[in-house]
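Omission of a single protein chain aside, the complex is shown with its protein chains in their original locations.
Showing chain A:
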Amino acid sequence: MKLKKVTSVLLAAAMTASMVLAGCGNSSSGETKKAEDKTEAAKETEAPKADKVETEAAKTQSGDDVESAKKIILFQSKVEIIDQLEELAEAYEDETGVEVEVWGTTGDDYFQQLKTKLANNQGPTVFSLAPGAESVQMTSYLADLSDISFADKIAEGMGNEIDGKLVGIPYTAEGFGLVYNKSLYDPSKVTDTDSLIKYLEEQKAADINGLGLSSESYFLIGHILNTPFALQENPVEFVQKLGAGEVKMADTPEFQEFAKLYAAIRDNCVNPLEQTYDKEIGDFATGKSATIHQGNWAAGMFADYEMDFEMGLAPLPLAGNDKLAVSVPTAWYVNSQATPEEQKAGKEFLEWLYTSETGTDYLMNKFGFIPVVDGMENENMDVLSQDVSKYIADGKTITWPMNEWPAGSVDVYLVPVAQEFFTTDMTPEDFLAKLDEAWAQASK
């Protein structure tokens, strides 16, 4: 009997162990282990070839006469262009004979998938990242692209450089601000925080949602909080100082105005936590919202609606801001851990994409990108993208310091504060204090 008891307790313990292990973060360590096994296995299979490889490696170091690989793998985060990208892959194979395999993603967990794949040494040849905190973290996986032929034609500040080396080729420029209904909102009349707040109050009286946000993390707080950061004299330095605790949002005028605006949104507009991206777009397209805080990426969403008004993209007039937040959301990178042959093929692909007729046609017309490399033009841009290029041409842009924020901070630290703000009567002062607190934790 005693023995039975002991065995059953042990059995239970073993079950717990296995379940907990299966359930929680340990699976990732399992994967890493697998990765190590794979690497070792790979080394072993390579071993017999070692003599041959050595001579080839010697060649690689001496010059550029590496043969490029016949197949490259492409993995990128922009889900909107997946179909067109697959067409492009076929066109590339027809023209050059090099096969391009495009891996799909759902978008949300792209960065995690990419990290797992790179850690497993099964990484793609060419992949995309957001320039900034993401690309800095991945620095050791990024190949130097300085020798690419159009390197000096990339618009200023748009190429991703790390330690003076060009590593990322920009996709496009994207801008965000207030997407507005031209019959309900006039950007020339609303020019600062106070007039915007007054506008929101008037719209409430007219039973119209003055400014729409939605519950997704970046649409809720990420993008809109970018503006007070970007209005600082040196945004990147400000992010660092804020992380070090040298400055506080609560003491910075732009942030105080931001909190005031946020409170006005809570008091006068639809609760963003009850909105989704789709609903936000739908409300705007049907005239229920006068403005929404979105960017030119939303243009495709309006294709499903028949709209009886004109829309445009205007700056968020916070603290008198008259500039659009424009930057490069994603850039192409070549995997420095791929074989020299693959890396070469990857660079050739990018070269072709940005210089050949077919490649640029895809970039401009099929992907609908805003040109970021000199000599390219896009005549069939949607209205929002046209506004973005207009602001770029006029030099009226502010940057995206949000790409420098600590990794994961928006989802894990800022969203909960915003959720609390929109579900309680928190004052703007308390809100800033809580944001400061969250920021201090995120920067640890």
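By our rule, contacts are C-beta pairs under 8 Å (C-beta built on N, C-alpha and C of every residue); 3 or more make two chains touch, one makes a residue touch a chain; residues count from 1.
Throughout what follows, contacts and distances are computed from a predicted model.
Student: UniProt protein name for the omitted subunit, picking from "Carbohydrate ABC transporter membrane protein 1 (CUT1 family)", "Cbb3-type cytochrome c oxidase subunit II", "Acyl-CoA dehydrogenase family protein" or "YwgA family protein"?
Tutor: "Carbohydrate ABC transporter membrane protein 1 (CUT1 family)"
Student: From the list A:Ala69, A:Leu88, A:Met138 or A:Ala285, which touches the chain that is not on show?
Tutor: A:Met138
Student: In the full complex, which of A:Leu242, A:Val415 or A:Leu432 touches the chain missing from this view?
Tutor: A:Val415
Student: Of the residues in chain A, which ones touch the absent chain?
Tutor: 1, 5, 8-9, 12-13, 15-30, 32-33, 35, 112, 115, 118-119, 137-138, 140-141, 271, 273-274, 337, 406-408, 411-412, 415-417, 419-420, 423, 441-442
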